[in-house]
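Here it is, the structure, as structure tokens.
With one protein chain removed, the remaining protein chains of the complex are shown where they sit.
Moving on to chain A:
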Amino acid sequence: MWGRATAAAIPGFLLSAGVTGLVCWLLPGPWQSTLVAGIVSFLAVWMAAMALAFQFRSGKRAWAWFSGGAVVSLATLWLLQTLQWVR
């Protein structure tokens, strides 16, 4: 249980940030216009991710999947921002 709970809290947080960030930046219009909605929905996304963490068979798997997802989503966002494909 502890493995999955910590996965919910730490990589779950980063994954939720990555997913929310991607949605907010990929929506049409400047990123500033989704600021408040982004922060509100981040909390909802994180709660869902926390619940999802308990679906994994073990804490290790939860950590692995969530960490991988966080790296992929945050790196994609960073790349898109750097290339100025989103603004």
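The rule is short, and it goes like this: a contact is a pair of C-beta atoms (placed from the backbone, for glycine too) under 8 Å apart; a residue touches a chain by one contact, two chains touch by 3 or more; residues count from 1.
Rule of thumb we're sticking to: contacts and distances are computed from a predicted model.
Colleague: What is the protein name, per UniProt, of the chain that does not appear here: "PepSY domain-containing protein", "Sulphur transport domain-containing protein", "Sulfate ABC transporter substrate-binding protein" or "Tryptophan synthase beta chain"?
Modeller: Matching the unshown chain against "PepSY domain-containing protein", "Sulphur transport domain-containing protein", "Sulfate ABC transporter substrate-binding protein" or "Tryptophan synthase beta chain" yields "PepSY domain-containing protein".
Colleague: List the chain A residues touching the unshown chain?
Modeller: Residues in contact with the chain left out: 1, 8, 13-14, 17-18, 20-21, 24-25, 31-40, 42-44, 46-48, 50-51, 54-55, 74, 77, 81.
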